[in-house]
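Only one protein chain is missing; all other protein chains are in place.
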Amino acid sequence: MPMGLFWFLAVVTVIASLGVILQRNPVHCLLSLVVTLLAIAVIFIGEDAVVVGFLQAIVYAGAIMVLFLFVIWLLNIGADTGPSGHLALKFFGGVAAAALIAELLIFLLPPHLKVKFAGHSATYGSIESLARTLFSQYIVAFEITSILLLIAIVGAVALARRGPGSQLAKSASGSAPAERVL
Amino acid sequence: MIDLLIGAIKAILIIFLALNLAAILLWFERKGSALIQDRVGANRANITGFGKRLGLPNVGFVNTLMADPLKLFTKEDFVPQDADKFIHALGPFLALFPVLITFAVVPFGNEIRIAGRTINLQAAPINAAALYILATIGIGVYGVALGGWASNNRWALLGAIRATAQMISYEIAMGLAIIAVVVTYGTLDLQAICHAQGGVWFGWLPRWGVFVQPLSFILLLTAGMAESKRVPFDLPESESELIAGYYLEYSGGKQAAFMLTDFAEIVLVSALAVTFFFGGWQIPWLAANGFHLPGGAFIAVNPLVVSIFGIIAFFVKVVIFCWIQILVRWTLPRFRYDQLMKLGWKGLVPLGLANLLVTALVVVLTQGTV
Partner (left out) sequence: MVPLPYMMALSAIVFVIGVAGFITRRNILIMFMSVELMLNAVNLAFIGLASRLGTMDGQVIVFFVMTVAAAEAAVGLAIIISVFRNRETVRADELNLLKW
């Protein structure tokens, strides 16, 4: 990957992730997160992890974020109004973040990080090599993950159902219909 | 450097052709629907009576191709009160952009050999092109969703919610159809899939994908029409109920962008159906050096001319599929929303999975010799 492209993507990623945590309106935060995810997907593709990069765009940016968007609509969450947390919280949050970044940058860069570089073949990151590794070495984890997804679907449906004596019955008579979308 | 230039020319060319085809489709749709509904269609606008003086019938070109776009682009562009201005402006472009960039991986011809250089007639020769298509279709959901939400209008939001739920449901059916084709041909690269559809079976039947994967073809066409929210799946837009659904509060150029998305997606679905199932740019019995007719006759043709025939054949096939989609639009009534969701989840997804299972079994049992 040319260095200029990497710098561009890195700057986009950092600015978009700052946008996620700093903006007031949740939908703006979501859009910033989508930009971050797509920039990271392009970095993946540039690092020869082609299939995983496209999967990131399809699964993460295309499906999970739409799920987030649906929940934001369902709960009709507007821009953050009201008090936005103690000043002490922000200060100590900033201090903790600064300490963490300093520590990570010490330990993740040389000379602490020792990596034995090896080359990779032309078919690295292609769907054949991913499938070969996934279905031979990691087959047990694969099967367990599929069961995990099934459990997650069933659990999500069960948790989000409206019970018979729920708030909906009480609020249907009281609040105006424009307050909730669904 | 020259490679970059060639790549840029290919990209500009394919976008130009796709956008022009989308604009011409507007005329196609108007006159085609008029033909189906036994009426005349738009035929009044003319420029200083030019065509009438020459005795030519007015086929509505000026109406549809000049007056309509001019009207759309010169209308006032307003943003509703209390709407989110940035996202309101972003919506149409987030809807249009993914559809247009998907055309980069569609191969519109075989390679051309000019001046000792072989040019692959595909704007972006990606190895994992089928995954790229699924990724860009997934991103296309955001334009609709945010366009409807940013309008600060509860009916636009309702249309946006319906549209988003419909699009993500039918993406799965489309993905399963594409994956079945990928398993059949053993590659994700679209140009390789087109190459594999050359040759003949039994001496006369062209090796097109539709003969190997007929169910997948029907799934792709149906799911594609649902993705582009065309009738019979156009409840998100429902022109008689929600007026325009998610693009209700848009006017002028932004509405033109949404409409262009609709037509560009028709062209895209046709292009994908042609590439995966009808041989792409392959003409039956035409190999790189000439016609190999069944019965043994051989007509030698210059390879450059073969490539040009391939490009023309691709566009003719795309136009035929666009016409099929227009025909379906003006024939079927609209589905109710629960019928639509049932068809997607309880109809197309199980069919797609069963198709994939059978395809995988057959490929393994015959060791990939299709």
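The letters A and B name the chains in turn, as written, and every chain counts its residues from 1.
Criterion: a residue touches a chain if its C-beta (ideal position, glycine included) is under 8 Å from a C-beta of that chain, and two chains touch if they have at least 3 such contacts.
What you see is a predicted model; the values in this text were computed from it and never measured.
Taking the whole complex into account, name the chains on display that the unshown chain touches.
Result: the unshown chain touches A.
On chain A, what residues meet the omitted chain?
1, 3, 6, 10, 13-14, 17-18, 20-21, 26, 29-30, 33, 36-37, 40, 43-44, 46-49, 51-52, 55-56, 59-60, 63-64, 67-68, 71-72, 74-75, 77, 80, 82, 84-85, 89-90, 92-94, 96-97, 100-101, 104-105, 108-110, 113, 115-120, 124-125, 129-130, 132-134, 137-138, 141, 145, 148-149, 151-153, 155-160, 162, 166-168
Here is the rule we use: only the chains that are shown with their structure count from here on.
Of all residues in chain B, which touch chain A in the complex?
Within the complex, chain B touches chain A at residues 84, 87, 126-128, 131-132, 134-135, 138-139, 141-142, 145-146, 149, 154, 157-158, 161, 164-165, 168, 171, 188.
Inside the complex, what are the residues of chain A that reach chain B?
Spelled out, the residues of chain A in touch with chain B are 25, 27-28, 31, 34, 38, 41, 50-51, 54-55, 57-58, 61-63, 66, 69-70, 73, 126-127, 178, 181-182.
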